[in-house]
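Sharing a structure below in structure tokens format, with a few things to ask.
In this view, the complex is presented without one of its protein chains, the others remaining in place.
Labels run A, B and C following the written order; every chain starts at residue 1.
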Amino acid sequence: MGDYTNRELLIACVADLLDGIRHVAVGASSPIPAAGAMLLRARNEQAGKPRVRISVLGSEEHNFFTNGGAELFDCTAQGRVDAFFLGGGQIDGEANINLVGTGDYPQSDVRWPGCFGSAFMYYLVPRVILFREEHSSRVFVPKVDYVSAPGTSEGIVRPGGPHALLTGMALFSFDKTRKRFALQSAHHGFTAADVKANTGFEYDAADIVPETKAPNAATLTLLRGRVTEELSESYPQFAELLRGERMAAA
Amino acid sequence: MGDYTNRELLIACVADLLDGIRHVAVGASSPIPAAGAMLLRARNEQAGKPRVRISVLGSEEHNFFTNGGAELFDCTAQGRVDAFFLGGGQIDGEANINLVGTGDYPQSDVRWPGCFGSAFMYYLVPRVILFREEHSSRVFVPKVDYVSAPGTSEGIVRPGGPHALLTGMALFSFDKTRKRFALQSAHHGFTAADVKANTGFEYDAADIVPETKAPNAATLTLLRGRVTEELSESYPQFAELLRGERMAAA
Amino acid sequence: MGEIVSLEELAAEVRPGCKLAVPADYCGVAMAATAAIIANRPDRLHVVCVPVTGMQGDMLIGEGLVGVLETSAVTLGEAGGAPRFQDAVKKGSFRLMDATCPAVHSGLIAAQKGVPFLPIRGIIGSDLLKTRADWKIIDNPFAKGDPIVVVPAIQPDVAIFHAPEADRLGNVRIGRRRELVTMAQAAKATIVTVERISETSLLATEDSAAGVLPALYVTKIAVAPRGAWPLGLWGEYAVDSAEIARYAAMAKTPEGFAAYMDGFARRQREAA
Partner (left out) sequence: MGEIVSLEELAAEVRPGCKLAVPADYCGVAMAATAAIIANRPDRLHVVCVPVTGMQGDMLIGEGLVGVLETSAVTLGEAGGAPRFQDAVKKGSFRLMDATCPAVHSGLIAAQKGVPFLPIRGIIGSDLLKTRADWKIIDNPFAKGDPIVVVPAIQPDVAIFHAPEADRLGNVRIGRRRELVTMAQAAKATIVTVERISETSLLATEDSAAGVLPALYVTKIAVAPRGAWPLGLWGEYAVDSAEIARYAAMAKTPEGFAAYMDGFARRQREAA
């Protein structure tokens, strides 16, 4: 791997994808998105750019909401949440996501927890980043078995939707008009052919797919210093994992 | 006047009109309704009957709401407010009330404060007591100039409405089906003819109109003791007024 | 967000023609800021009273700054009717949008929730509906023969109120006055005057956090000691009834009102 671990790359990718936002909400059990947001916050602070606000949902300490569980959704509908992360047991080529289960509904063969707020957040957050570390044709399917939330909509008020898909293997952009992903880059250690082999849906790709931009020295310094320290507070296990992987890679 | 003052009679009437309720909301500037509610609460306590809860709106000390200004209305819509008081610059024979003004709307000749919550509370509180001390044909008109809230409704969900009209001179009941008041009694010192002469709308009346039931000794003891003390906390000026009138009448 | 500025800078957020939400007298009225706003003379204001107003609204009307008044009532409380309001109504000096308290709350909650409307019981058969062309009756989609009123979302450009304290992060104590939360979340910008700045975070404990409007919803904050005077501030000081009565008496005529307003900003500062 060399200079950086795969997770460090993902964190740096998240920070880049969030560039320009003022407020991002992340789940208490989503350490990579949180780390990416913290990296952007630290970077903006260094550069004297506008402050990035991070709401860690479900956290007692780092949750600045005071109006109960409905506040995230109200805040989002007010246009005050610029970015959010969604995953899915299945994601298809039109960016439809499935958080419910496989097989025939309701008696799913494999049942996942459920839609949570996805059938709302996906429509209203301007920059939704689809994030799923596992990159396999089990996850990235031609057509999801259940649409928890569709990738695109017509004829309704929908200011939000998918901005990018980030996996452990690659980064895709999404074209809402064409309802189609485009492979932007493959991460260090993976080829366009690896991505092709592990993706169950069709997508656009250039003849030569670049490698995902490596995090630069300044970014790695911030990430390994201040950001890892900040992570230790809310995500202590994850901070340890990052440190461990780094040492193994060094 | 003899044994009791007119205000004491009104307070006793209010307590009787509220009999059986569990929760009443009163305005911070409505001392007679509040006193009647306190009298009922004291009486029920003595008799071992269910506790009466009184919400004094706008009061910092005696307001048990914690969910902001919308809570009274939510609480009412939940069916948790059994009784409420409404007045009006004008009240007509169909129990329509006008809290807005006289003459052509919007450029009213005389403009009152406005509807407040009447266009909601009148529909939803099961037992609304119309209370207006001034009994004159200026107030009790054939037809209100502006309907802040109608006395009756058809074809809509309306669990609430007028239960009685209490004035400084008399007590009326209201028949929702016939949309008509009936004079129940005239207070001590007033005759059926006095009522007739000072009421601008038509109403039913028996040939012989009884005098409003005088408060009994036990009621007066409670009112002059415990209730006046309780009133001193939220309505100190009114408690003084009651004491003064009593002495003048004795 | 939640930047601490001067009273003048805060007042400058209220621009001509803007939709301005103000709270009821018991919720903390920014009277010092009102004086500062009047000095800027932003006219054609659309004032949304949440859900009623008193001296603040009457002053803005008396100064000729109100183009539209959306309110469930205007009253000086014990001091009686609001004289400049009554006079302006008679003259038709502004567009009047009479409302009923829960409908104002529902309109703001609709904006808070990012929905175009909220249903509300009651109202049907009142004259309010005749004059509020922006309120409609629809059929309850879940039951036959059940007409119900829907009121549109109310999104103020600016919400303004006065509170006991804010912290350095821009969080504001609102206690149990939760309509202030709704008002702030519904509004595009929220400006707040406070008695003082707390040096510790208001979100530090669960107890204090429960009564806080987070900085996320606060645009600008200015310190204005006794900033609600002559009105009161919950938990801090009572209304100055004598002063309100003095206003009520003087404001009965345009001349008396002008005499009262002359030096009001200074007297407001001196009351601190």
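The rule we apply is simple: contacts are C-beta pairs under 8 Å (C-beta built on N, C-alpha and C of every residue); 3 or more make two chains touch, one makes a residue touch a chain.
Keep in mind that this is a model prediction, so the values were computed, not measured.
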Chain not shown: contacting residue from C:39, C:138, C:204 or C:272: C:138
Touching the absent chain when the full complex is considered, from A:42, A:129, A:147 or A:223: A:147
Omitted-chain contact residue, chosen from C:93, C:131 or C:208: C:208
Touching residue (missing chain; options C:17, C:92, C:235 or C:263): C:235
Residue ranges of chain B at the interface with the undisplayed chain: 23, 53, 64-67, 73-80, 124
Where the unshown chain meets chain C, residue by residue: 106, 113-121, 136, 138, 140-143, 146, 148, 150, 152, 174-176, 206-211, 234-235
Contact footprint on chain A, counting only the chain that is left out: 29, 58, 60, 65-70, 73, 77, 99-101, 105-124, 146-150, 153, 155-158
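The working rule: only the chains that are shown with their structure count from here on.
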From chain A, the most remote chain by mean C-alpha position: B
Gap in Å, rounded to a whole number, between the CA centres of chain B and chain A: 61
Numbers and ranges of chain B residues touching at least 2 other chains: none
Contacts with 2+ other chains: residues of chain C: 181
